[in-house]
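The complex appears here without one of its protein chains, the remainder shown in place.
Up next is chain A:
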Amino acid sequence: MSAETSKKKPLSEEERRALAEKLDKDIDNFIEELAKKKNDEPKEEKPFNFDEWCKELDQHPAFMKELKPNENGEYPESIQALQALKYDTEGEDAVETAQSHKDEGNKHFKYKKYRWAIDCYTNGIKCFAPDRELNSILYANRAASHKFLGNLRTALRDCIFALKFNPCNYKAFLRGAECLVEMDYPKQALEWIETRVEPIQNFQETEFLTKLATLKEKARQDAVKQDRDMRREKLLASKDRAKKERLLNALKERRLCFKPKVVFEDVEDFEWSQLEVQIPHLKERPIVYLNDSNELVWPLLIQYPESGQTDFLTDCSENSIITELVSQVLENPAEWDPTHRFNLENVRFFLSIDVFDEEQVIEIDSNQTLKSALVSKDFVIAHGLPVIQIYTKKHAEKSFIPIENTSRFCVAK
């Protein structure tokens, strides 16, 4: 029973009092009747069941923790009602639905839930609402979400769509340029700005203008830096190429042979790694080089096949005599050579060569220069590292059979 308030006729003091009394009496009667009704109908008192009470509570939308359909695939009634209220597009305008998706997306965006926001905006886009500005905003907002997630390319793509729907969307315009700058495409950013700024020419809001000016300046500077870096790369590359050419020419001049084969004419395809020496326990990769006096300087491996040992030398100038190079090494006995068998007076020097199926060696004179040793016929430098074998005189006598008229020897079986 509700009190009717009709203010059409002003009541007199008496009339008002009479009305008030009547209303009070009506209320009292009503309540009494209700109470009577209750007492007249005996009801069974249900015992309070906590579990059921919880379950009922869980069915209430305000307290629901999970959304699961029951056996019939239906959601609780209250949920269904709410869903109908929100998503039912039957008879509703696509624009309205899209807008509600947009609004929901914006809410998620505010709380930095970018992936949820993207889903909402995508749903809004899928409505295909016939509203250009709305679609532009949907794409632009999705672009912003992607940008915050770091998906710059996707964000850029969405900016393009946003501007297609509305070329005046200054946010999409700015954001697209920002994406390009962050992706390290400053020139493309400047081009983007130049080609798309016209519809936005008249937008004079200071914040936008400042942002645009700052962005343009950054893009310009980045472009200058990029150009400088390209010029530097070009210069370094040409210097490197010149260095390669010098070395290859020097190697060609001396008629050296390498395995794997080095084509001296092919400067473009030559890689330093073809001649770099890779030794397992050595961090650096020594390589032959030309010094200031135009001499080749080599890394060198000395093998002692008798004892299975090696010595590794670097910076051996081609014009040095073999004796010079090894004297320091042979001066003091190595740990594996306690009796100092390997000393200058007691050794001979050989180069291993591969001829047909035989194992052969060439003896080199200790007074030869490294340069002349390296060009010995059939001698091949493997993987940029020339190898000289040192044998004790006694062992050499045993192991090698001289080949007539040459300084070559066959290895005895």
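One rule holds for everything that comes next: a contact is a pair of C-beta atoms (placed from the backbone, for glycine too) under 8 Å apart; a residue touches a chain by one contact, two chains touch by 3 or more; residues count from 1.
Please note the rule applied: contacts and distances are computed from a predicted model.
Undergrad: Of the options "Glutaredoxin", "glutathione transferase", "Protein HGH1 homolog" or "serine--tRNA ligase", which is the UniProt protein name for the chain that has been left out of view?
TA: "Protein HGH1 homolog"
Undergrad: Of A:R153, A:R232, A:K252 or A:K377, which one is in contact with the hidden chain?
TA: Spelled out, the listed residue whose C-beta touches the missing chain is A:R232.
Undergrad: Tell me, which residues in chain A touch the chain that this view leaves out?
TA: Within chain A, the residues touching the omitted chain are 217, 220-221, 224-225, 227-228, 231-232, 234-235.
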